[in-house]
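All protein chains but one are shown at their positions in the complex.
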Amino acid sequence: MAQAAGITTSTDWSSSNLKAPNGKDDADLPLALHNISTGGSASHHENRLSSDADRTTSHVHSARAHIGLHPTAPIIEEHDTAEHAGNVWVKIRAVLKEPLAEFFGVLIMVCFGDGSVAQVLLSQGETTAPGGNGYGNYQSISWGWGLGVMLGIYVAGDSGAYLNPAITLTNCLLRKLPWRRFPIYLLAQFLGGFIGSGIIYANYINGINAFEGSSNLRTVPPAPKATGAIFCTYPQDDLTKASQFFSEFIASAILMFVIFALKDDGNKGQFSASGSWFPLALFFLIFGLGACFGWNTGYAINLARDFGPRLMSYAVGYQGVWSAGGYYFWIPMVAPFCGCLFGGILYDLAIFTGPSPINAPWFGLKELTRPWHAIQERKEVQQKGGLV
Amino acid sequence: MAQAAGITTSTDWSSSNLKAPNGKDDADLPLALHNISTGGSASHHENRLSSDADRTTSHVHSARAHIGLHPTAPIIEEHDTAEHAGNVWVKIRAVLKEPLAEFFGVLIMVCFGDGSVAQVLLSQGETTAPGGNGYGNYQSISWGWGLGVMLGIYVAGDSGAYLNPAITLTNCLLRKLPWRRFPIYLLAQFLGGFIGSGIIYANYINGINAFEGSSNLRTVPPAPKATGAIFCTYPQDDLTKASQFFSEFIASAILMFVIFALKDDGNKGQFSASGSWFPLALFFLIFGLGACFGWNTGYAINLARDFGPRLMSYAVGYQGVWSAGGYYFWIPMVAPFCGCLFGGILYDLAIFTGPSPINAPWFGLKELTRPWHAIQERKEVQQKGGLV
Amino acid sequence: MAQAAGITTSTDWSSSNLKAPNGKDDADLPLALHNISTGGSASHHENRLSSDADRTTSHVHSARAHIGLHPTAPIIEEHDTAEHAGNVWVKIRAVLKEPLAEFFGVLIMVCFGDGSVAQVLLSQGETTAPGGNGYGNYQSISWGWGLGVMLGIYVAGDSGAYLNPAITLTNCLLRKLPWRRFPIYLLAQFLGGFIGSGIIYANYINGINAFEGSSNLRTVPPAPKATGAIFCTYPQDDLTKASQFFSEFIASAILMFVIFALKDDGNKGQFSASGSWFPLALFFLIFGLGACFGWNTGYAINLARDFGPRLMSYAVGYQGVWSAGGYYFWIPMVAPFCGCLFGGILYDLAIFTGPSPINAPWFGLKELTRPWHAIQERKEVQQKGGLV
Partner (left out) sequence: MAQAAGITTSTDWSSSNLKAPNGKDDADLPLALHNISTGGSASHHENRLSSDADRTTSHVHSARAHIGLHPTAPIIEEHDTAEHAGNVWVKIRAVLKEPLAEFFGVLIMVCFGDGSVAQVLLSQGETTAPGGNGYGNYQSISWGWGLGVMLGIYVAGDSGAYLNPAITLTNCLLRKLPWRRFPIYLLAQFLGGFIGSGIIYANYINGINAFEGSSNLRTVPPAPKATGAIFCTYPQDDLTKASQFFSEFIASAILMFVIFALKDDGNKGQFSASGSWFPLALFFLIFGLGACFGWNTGYAINLARDFGPRLMSYAVGYQGVWSAGGYYFWIPMVAPFCGCLFGGILYDLAIFTGPSPINAPWFGLKELTRPWHAIQERKEVQQKGGLV
């Protein structure tokens, strides 16, 4: 089911339709729906289910279908041999392959992102550093989050590498990602943020103690020696609530708008950014959001990156994580969803010409009057596209 | 009309000539004119027109032809189905697809570019920032504009991604881009700059009030707490008018010279920079112009990026946007055109061996004596190349 | 045995199985084991051995086999002609090709890495520098190590480009790299670090004399004008031994986890990072470790990069290289091995679905009860995969 570029090793054609010959994952919507229009993949799909039957149990299949995943995990088939089948962990992993990928993707992302803030904040002004002024500056944080997202995407790989509940939700609404995947992805992404920030806390605990002045103090901005901003975002002092919201909203909208543009093979001109170029383009996108939209509220743009670490910092004893900035904490939970939806809808309205509810008659709202029909249609499309 | 890399889904061969099998857009001049010389695309073109007739109205076709666009918009055909055809917005979008792409490309570019200046300027010296010295330094601005252009190119995609009236004009003159596209592209690019800078103004309005000292003050350099330079460029104090002009001229000339080199598949040696590498190369090019030619006049090199935001800042109440720097405002409107033309002509004279008026007898000026003949010839070439 | 991309010049098909048509090296485990499962490469292999017999001596073959290398060095065959065969150095080089590649890869890596620290440290605060504040800052060091690793990988090329004994060991344990290669790679990598840091010492000896205050002084942190940190890492003062260990451990674990993800063609989704993208991804990975995990202990994460230069600095007279930081020196020797093993095992447990002992029944530990059988099986797999 996986082929090294240029070397096809699979002898089972039916199972090779999950990945196109050039290694692209058909499960990605725009490509998948191309397949639908050729009408060729449905029969492959049935073949796959039967040929799968003898290598993974039907239990795994139904568990995966339950959470909106394709019954067959994207696993290299020749390695998934009989001797593994009895292993409980292998079964669990087969069921949760994509959520595990999201979990580790967010974990790696948050380790680099929060780690960069920790290093810059805690080493601030240290004269024994090479160069005499600490171990990094604000730009290091743009690097940290940018390359954290890039490497997180590489780690997540097969799951779609959303790494962000707001992006996942927008893909459910506009790109027919199964809604049933949303809760399990959300949970995995949140846990990735929680654990990832915990690793950074453990790594820099000596430095945090020294910076706060005591191992009992754990403060958040605007306290003068606060270290809470290592883990989650806190707004600038002079911001109105509307500006707090707008700042997260507009950054999230740009994030989603550009991601949809990068993935839109119908609007690439000569410049393809899907496939191998995507992680690098995301590095630049996140770097840019940090350099250009990072001042007001710290570009949270992601519930998993902000709420996960916030809860972790609350758990280890930080004071005021919820009340700071006028109970700001809900802004980076809500605004990214609004912003990503707005950005996604705007892209579909203005540029996207592929299949999107926005491009359907009445902007797809007509379907709300006959929900049962809409659900059936959606299911059919997802099955044909190899998503479930 | 669009193919996922390696997966051809189109069943209509005639319509696939707008994009080459590897996903490259033939509408790009150098490639298109290769096609002309093989004489093979003309018949495809007629086929396309007839097969298009039943899916988009002839109204759209003629509207597009009127503004110099190819009658058929580069839209994935299977998605442009009958049920959309009645939607007025879908029709408008089909007519204005390329100008919309330019609009959003410039908007994204200016959001990142102006956003980076705003963040660096407004957060200057803030000691509560991680690292203790603001949220960025001058280099952040090189990043902002560099990646803004890169991401803007990805967003613009099918339009050619010029994002700059001076580059558009030079392509009209030297690469046979239809002249009729120039005004609509210019308008779209200008509006992108206007709206993009307005988003940044809205996002940072609290910070601007705090920096200026009052919500009524809106000043431009050399006022001590001026924020006008967030949006458009103002020259250094010690510059003569000639140096102001030369600085913009030389940066624009280098911009156009290098872009033509990047796009010249006849001079690539082993190092192709057209296609997927182009946006990344542009990141380095714009970063470089910011790091090396940014001091004198702020490397405007683009009417859309300078005049659009300048008008926006005038509209929201900035004082002196026109008179500052000895009525400097016209320099970044005029010099980029002169510079890009000079750079383009120099490249064609010195290195380019493809079809350019510069390489025609009498450097193409002979054609001026028989304008009717020249127009006819130009039209023929454009039609054969699939441009109109 | 090597082909320029797209141009196959070899007339000996049997010898072309070491490299796939697209220039990828089959010797890399994941790809090689694909080949095994198709059962096609074994016969090629025998052919190769016989056809090799007349161009390199059997002495070279057996010497290479002795240190765990494939009997035939990956050398362009048409150049390895009879007139070279008599040259002793050519024979030595044929035997030691991969260790030489590791040696030079680490040497280049350490030249850039240690060089960046030297330049930033020694030029600190120099007001005659352009910009008025030295020749670089902490971020230059992230660049130096990041691009040092990237360029080191390009230089090492055919050896697998591990450049790090801990990564080599993890590949021996989890990716069936022959154990016999480990000692010779370790030695080569160590020597690369020793010589590379010696070059930097020679290059900056005037600056070191000036900074220390005398050509007789050679001090290490926390001495006020210490230059020992140019060559190897010293921990922050406030760190417990546990934090020292944890910091190196977690950075090494992330290093190995992400490298395994980058190389896992079974979990790449749409985003392949193996092949040509790998060195660039490693640049970002190492840059990120420097920006996010560099403060506590200086992200040694590599015995060759830390112990090699440490011994060099001891040899040229630095005082206290062993006792500094509470005899910290053993941490960057031991922790990277523990961390890389942990990161590799975690990846195999959580995400990897290819052939790994971790995915075998009883996590491969069962094999320990019948070591002879395990060794035989391992040998077979390696021979089939073209590794020995």
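Going in written order, the chains are labelled A, B and C, and every chain counts its residues from 1.
By definition in this document, a residue touches a chain if its C-beta (ideal position, glycine included) is under 8 Å from a C-beta of that chain, and two chains touch if they have at least 3 such contacts.
These numbers come from a predicted model, not from an experiment.
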| item | value |
| --- | --- |
| Chains in view touching the one left out | B, C |
| Sole contact to the chain not displayed, among B:Gly275, B:Pro357 or B:Gly385 | B:Gly275 |
| Option from C:Leu69, C:Cys111 or C:Ala229 whose C-beta touches the chain left out | C:Cys111 |
| In chain B, positions touching the absent partner | 20-22, 24, 30-31, 34-35, 37-38, 117, 120-121, 124-125, 134, 136-142, 221-222, 229, 236, 238-240, 243, 246-247, 250, 254, 257-258, 261-262, 264-273, 275, 277, 280-281, 284-285, 287-288, 291-296, 349-351, 353-355, 359-361 |
| Hidden partner chain, residues of chain C it touches | 2-7, 9, 11, 23-25, 28, 74-76, 78-80, 83-84, 86-87, 89-90, 93, 97, 100-101, 104, 108, 111-113, 115-116, 118-119, 122-123, 128-137, 139-140, 143-144, 147-148, 150-151, 153-161, 199, 202-207, 210, 274-276, 278-280, 283 |
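By definition in this document, only the chains that are shown with their structure count from here on.
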| item | value |
| --- | --- |
| Chain contact topology (line, ring, star, complete or other) | line |
| Distance-to-centre winner among chains (Cα means, whole assembly as reference) | A |
| Copies chain A and chain C - rotation angle from C-alpha fit, nearest 5 degrees | 90 |
| Gap in Å, rounded to a whole number, between the CA centres of chain C and chain B | 44 |
| Centre-to-centre distance between chain B and chain A (centres being mean Cα positions), rounded to whole Å | 31 |
| Multi-partner residues of chain C (at least 2 other chains) | none |
